[in-house]
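The next block holds one structure in the form of structure tokens; read it before the comments.
Here the complex is missing a single protein chain, while all its other protein chains stay put.
In order of appearance the chains are A, B and C, and numbering begins at 1 in each one.
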Amino acid sequence: MVGKTTWLIPDGFLPPKSTGEHVSHEAVCVLNVGDADAELRLTFYFEDREPMDRFRASCGARRTHHIRLDRLRDEDGHPVPLGVPYAIRVESSAPVIVQHSRLDTTQEALALFTTMAYPVD
Amino acid sequence: MVGKTTWLIPDGFLPPKSTGEHVSHEAVCVLNVGDADAELRLTFYFEDREPMDRFRASCGARRTHHIRLDRLRDEDGHPVPLGVPYAIRVESSAPVIVQHSRLDTTQEALALFTTMAYPVD
Amino acid sequence: MVGKTTWLIPDGFLPPKSTGEHVSHEAVCVLNVGDADAELRLTFYFEDREPMDRFRASCGARRTHHIRLDRLRDEDGHPVPLGVPYAIRVESSAPVIVQHSRLDTTQEALALFTTMAYPVD
Partner (left out) sequence: MVGKTTWLIPDGFLPPKSTGEHVSHEAVCVLNVGDADAELRLTFYFEDREPMDRFRASCGARRTHHIRLDRLRDEDGHPVPLGVPYAIRVESSAPVIVQHSRLDTTQEALALFTTMAYPVD
């Protein structure tokens, strides 16, 4: 069984502004090299309010899923809020690998960052 | 108990210059998924002087805190110095996850980098 | 024996557009500090199709190889597809260290990101 079932990402932020043809966004990139589909649950933590924990996604067996956080909606239809600091927990029904990236086009040109998420279990 | 209580970051630097609407800065991003509030102590190491170790911050239970290093002040009111290389130690009263990011707008456009901090204990 | 023989990278993407003198690209950077040459096999995972697993490369003893993914061809002559999300598994006949980087010149200027790959075994 390759990977872990819980991953944490402290630095999340969706830039509210974009320039050029690319929309500023973040992606939680999941890789599932196993033979079982993975059901994913995402929880978002904030600086000054309770977590939002009703976001779901999936990643099939032998597939990757680059989950666009600017397009994600929770079970009540709420998006991830723009322009506020957050952190992310990803829980999976099967072991996966999780990487987190941001593309920021707030000012001309674009900026990228990425890191492997922190594996817990 | 998820996370660690000591984290290290060798590459710290606050760019003294900014362009556009974003101020160049760094953030120490802390995630506390536990049930106890975390009291944080930050120590800054330099190339040619003794460490500064009187910076404090906090991160509540089930909260994140993206600590802006350009706004941080120590117990004597001193800021983190601009334009000099430093490194950071973060110590926490409760297990947390720590990620470190820089936004640099020294030259037009903006640049980003990030990495998980190095967990010690 | 320094390193691991399997490494995973969830966030892969070859930007289909470039500006300026640099072509947007990714590199899988391999370091082999051992005394045996390493034969490498790369597998690419996608969101909506079966993996492509017929890519081969190598990294000599006491050498590095920065494998340009935009130039890589599999045994049937197929390139890594542009403009679609993928993930990467690197398997090696000898222990190596693997880091993954992207250079994106889609919009003016250039953006970079990097992370160590996730070591499995």
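Heads up, the rule we're going with is that contacts are C-beta pairs under 8 Å (C-beta built on N, C-alpha and C of every residue); 3 or more make two chains touch, one makes a residue touch a chain.
Predicted model only: the values in this text are computed from it and were never measured.
Checked against the hidden chain, the listed residues C:A38, C:M52 or C:L110 yield one contact partner: C:L110. Touching the chain that is not shown, out of B:L14, B:V80 or B:L112: B:L112 (per the contact rule at the top).
Remark: the residues of chain C touching the chain excluded from display are 2-3, 19-22, 27, 29-31, 33, 62-66, 97-99, 101, 103, 105, 108-116. Although one chain is not displayed, chain B still touches it through residues 6, 8-13, 45-48, 50-51, 85-87, 89, 102, 104, 106-116, 118, 120.
In this section, only the chains that are shown with their structure count from here on.
For the pair chain B and chain C, the distance between C-alpha centroids works out to 31 Å.
Residue positions 108-109, 111, 113, 115 of chain B each touch two or more of the other chains.
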